[in-house]
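Removed: one protein chain of the complex. Kept in place: all other protein chains.
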Amino acid sequence: MIIVMEHKASPQLVDAVTTRLKQLGFDTHLSVGVERTIIGAIGEKRPGYMEMLGAMPGVERIVPILQPFKLAGREWHPEPTQVQVGDITIGGDEIIVMAGPCAVEGEVQLLEIAHELKRAGAHILRGGAFKPRTSPYSFQGLEEEGLRILAEARRQTGLPVVTEVTNPKDIQLVAEYADMLQIGARNMQNFTLLREVGHVNKPVLLKRGLAATVEEWLMAAEYIISGGNSNVVLCERGIRTYETGTRNTLDLSAVPAVKHYSHLPIIVDPSHGTGRWRYVTPMAKAAVAAGADGLMIEVHCRPEEALSDGAQSLTPTNFQQLLSKIKDVAQAVGRKSGSPAVV
Amino acid sequence: MIIVMEHKASPQLVDAVTTRLKQLGFDTHLSVGVERTIIGAIGEKRPGYMEMLGAMPGVERIVPILQPFKLAGREWHPEPTQVQVGDITIGGDEIIVMAGPCAVEGEVQLLEIAHELKRAGAHILRGGAFKPRTSPYSFQGLEEEGLRILAEARRQTGLPVVTEVTNPKDIQLVAEYADMLQIGARNMQNFTLLREVGHVNKPVLLKRGLAATVEEWLMAAEYIISGGNSNVVLCERGIRTYETGTRNTLDLSAVPAVKHYSHLPIIVDPSHGTGRWRYVTPMAKAAVAAGADGLMIEVHCRPEEALSDGAQSLTPTNFQQLLSKIKDVAQAVGRKSGSPAVV
Amino acid sequence: MIIVMEHKASPQLVDAVTTRLKQLGFDTHLSVGVERTIIGAIGEKRPGYMEMLGAMPGVERIVPILQPFKLAGREWHPEPTQVQVGDITIGGDEIIVMAGPCAVEGEVQLLEIAHELKRAGAHILRGGAFKPRTSPYSFQGLEEEGLRILAEARRQTGLPVVTEVTNPKDIQLVAEYADMLQIGARNMQNFTLLREVGHVNKPVLLKRGLAATVEEWLMAAEYIISGGNSNVVLCERGIRTYETGTRNTLDLSAVPAVKHYSHLPIIVDPSHGTGRWRYVTPMAKAAVAAGADGLMIEVHCRPEEALSDGAQSLTPTNFQQLLSKIKDVAQAVGRKSGSPAVV
Partner (left out) sequence: MIIVMEHKASPQLVDAVTTRLKQLGFDTHLSVGVERTIIGAIGEKRPGYMEMLGAMPGVERIVPILQPFKLAGREWHPEPTQVQVGDITIGGDEIIVMAGPCAVEGEVQLLEIAHELKRAGAHILRGGAFKPRTSPYSFQGLEEEGLRILAEARRQTGLPVVTEVTNPKDIQLVAEYADMLQIGARNMQNFTLLREVGHVNKPVLLKRGLAATVEEWLMAAEYIISGGNSNVVLCERGIRTYETGTRNTLDLSAVPAVKHYSHLPIIVDPSHGTGRWRYVTPMAKAAVAAGADGLMIEVHCRPEEALSDGAQSLTPTNFQQLLSKIKDVAQAVGRKSGSPAVV
């Protein structure tokens, strides 16, 4: 790290910092300019040191040099990771499409949509059993009954299932039913939950937090991987900005950024990313063109009756059209896409 | 709510929406303008209906009219709430100051600072035993040992204790030791945790999420209150913006906004809000002038050795000066402030 | 517009608002709910009325119903606009690529890159003669000499020229040399400049402001069109967010949003949008997949010697590869793209 001293910081203050750095085990390196003295500190990165040193008199700021993530980073793990969910591989040649309703509302509803999705060519079935809702008065999900329904849909269609877990104590339960555990955007820095899914033998879909930087997102992945579970797939789902014309601002630059810094696969959720079904297909195409490994799409047989997120859900017909367009874009960027409408 | 139909939406589409509204139990009210038809829907607000209707063909957007919070709102509860923490009252005339280190690092450290704070005139002792940290390699807190130390500090100084809880399963444990439970910014929408602290007989300090609107924050309070626990104190601690000169952007307008919409007390944390100890005292003064009911301040005997957040911590001497300045501002705005330095 | 009255606003206050609305020429429409009274106001939209009414006692808020833009909007002009720049058509089938250095640094530099771009298959040459720079000490552009060099490059290559104008008094000068006038992001709400380019017979490239909503951007276009110049092309170039890993956050959802609300063509600038040359090609592909009508790309023969924006500039070789990849994506989404490398 680099310690930038204040303009006119006295030699005594500079000495105090270098002395402290040496106590902490760093080699130091002094560079005295006309306007500023800066101190280079070489040594093992230990979190917390930056904050301590920032409190010393005469220190203007600390500039970190090393990336804070190790296991999630590409530097020490250059080859891309592939994550297996049932017999589906995420991070390979094929664009993987996860689809389904926001929430599992009942057995009839879910089985109907699951068969539609299977016919259309989706790879993985999504649906929420535990729903984190802004209002305590909104539908909170069917919980274990929802998990059971998801498992039944898998039995009937063969589609692996991804569903969200929100409470550390439910992890074992969700893992019994689901093929992949989802950590939602609002829990991306629920470190307790991250640590616990790190001990589970199931792949994890880690959504980006509403206001998380790519670096913080990779640090959240680091929590999971450092717990022992390296099967992490990232999911860009839009960030919060001042723009109110869309529900969130889908940050597709995060796709090449994640590919640059990390070996983990990344998929994109244009349904939450835009909040408006009209924009879902163009942004799904854009995501694939940007290099995403897959998509997560909300589909509901009757969006106008959905208990959650109707306005951003596609109908099965629109979803089928989306898949057909995705196929063309996937080919254009050298990827494969499961043939849609394989009845 | 108001349903705005698209330009040139056909009468059939308008009919379909009004029919659906009547099915859902709303009275409707049609207003046909030159460019737009709008439908007013009068009836009990049920969450989820807005999203459903937003998915109907011809609907441009839905405008909610009622506030989503009820129990946290001032409309049905005009008088301000006062929250009792030990023998301290938050939301009364007096400006309440919570102070202490970011993390409990050890017994000697905490007892030393606790006595300093008591002498200086702080009202409540803060200190983290469970620390949510961005990096899995950072100091994560002393956990139950930290709680024990906090309780010992209370025994010696008489200061009530507030500390963060991050995992639903730890709530009982933390409640045994602490006088007030803190929900941190990263857990403001950890609805599982909110629901559980709603069942506990301890006051809750609810920090604003990094990218939460005031409305979402009040909805988080609504989760707690609707669970049965109405002793909620809000804490503004800065929001995430594009500005990098401060750690967060302290949104002091949230103080009059919360006072306008809610009956709950609100305090301000200028330490996290700015991230720089130089700005803590001016922003503490500003918070009191804006109408805050209290402050949360990070204080550490040796900030340059703090295991967390050193750069934003005051020394005991600086803290004592802060209290003395706060006293003057409190008087100017018709509030009281405990006499600093009451040895 | 809809006027939402405060909870428990008295009938007198409601009357005062309806009386005022009638004075202003609106038909009104009262809807009395249990918690709120709302007043619908039907009539011609006149700007400023919303703000006035928002100041009346008992008014909680005003909800606009109509879109503020008319001439830039699709409602009264459903067919897409095509803009002609020399013999190039923007908004037709073909993806149009504008390319060139950030700044015109000298004749030799510009002619060299112009010939490279022509060979590679670019359609329009870009280059700044008047440079709005954050620092007064940065290179501010060659001004008229820069314009002359651009015109010479056009003479030699046949590429039409787009360049920025920053001062109303320079508009005539720039219009003499250039084929298209660019309004930069920092001037998107320089209304004086917008009004003046509205009186000029040259197409305008209107970049989105750093923190502008899509609605405000379309209102900026409305300024130009209402002045008489309807040849406006929009350019998404990234918005300012909390994310620091990229220079800006490229908001590609703006592409379908603009297509939905407006008839104007839209292109995307992934160079400023990301600020990092590594991300330019993936985001250019994504832009085309999202439905953009064209691209603006920074290219410099020796980025490491560029006087401005080197870190986001492609070399001619990288640019040629970009064009070849764009071609495939354009075909996948049913668009044409000029054959790259047409020597």
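Details
When the chains are written out, they are named A, B and C in that same order, and each has its own residue count from 1.
Basically, a contact is a pair of C-beta atoms (placed from the backbone, for glycine too) under 8 Å apart; a residue touches a chain by one contact, two chains touch by 3 or more.
In this text, all values refer to a predicted model and were calculated from it rather than measured experimentally.
When the omitted chain is restored, the residue from B:V85, B:A257 or B:A311 that touches it is B:A257. Check B:V85, B:I239 or B:A311 against the missing chain and you find that the one touching it is B:I239.
Contact with the chain not shown here comes from a single listed residue; of A:I38, A:L111, A:A151 or A:C301, that residue is A:I38.
Touch with the chain that is not drawn comes from one residue among C:H7, C:R186 or C:H260, which is C:R186. The chain not shown here is touched by just one of B:G273, B:G294, B:P316 or B:G338, and that residue is B:G273. Only one residue in the set C:D15, C:E176 or C:E305 touches the chain that does not appear here, and it is C:E305. Taking the whole complex into account, chain B touches the unshown chain at residues 211, 213-215, 239, 241-246, 249-253, 255-257, 260, 273-274, 278-279, 282-283, 285-291, 325, 328-329, 331-333. The set of chain A residues touching the chain not shown comprises 2, 4, 7-8, 29, 31, 33, 35-36, 38, 40, 42, 63, 65-66, 75, 240-242, 244.
Residues of chain C in contact with the chain left out of this view: 20, 46-48, 51-56, 68, 132-139, 166-169, 186-187, 189-192, 195, 210-211, 216, 219, 222-223, 226-227, 240, 277, 300, 303-311, 313.
In this section, only the chains that are shown with their structure count from here on.
If each chain is reduced to the centroid of its CA atoms, chain A and chain B end up 26 Å from each other.
We define each chain's centre as the mean of its Cα atoms; on that basis chain B and chain C are separated by 39 Å.
Residue positions 240 of chain B each touch two or more of the other chains.
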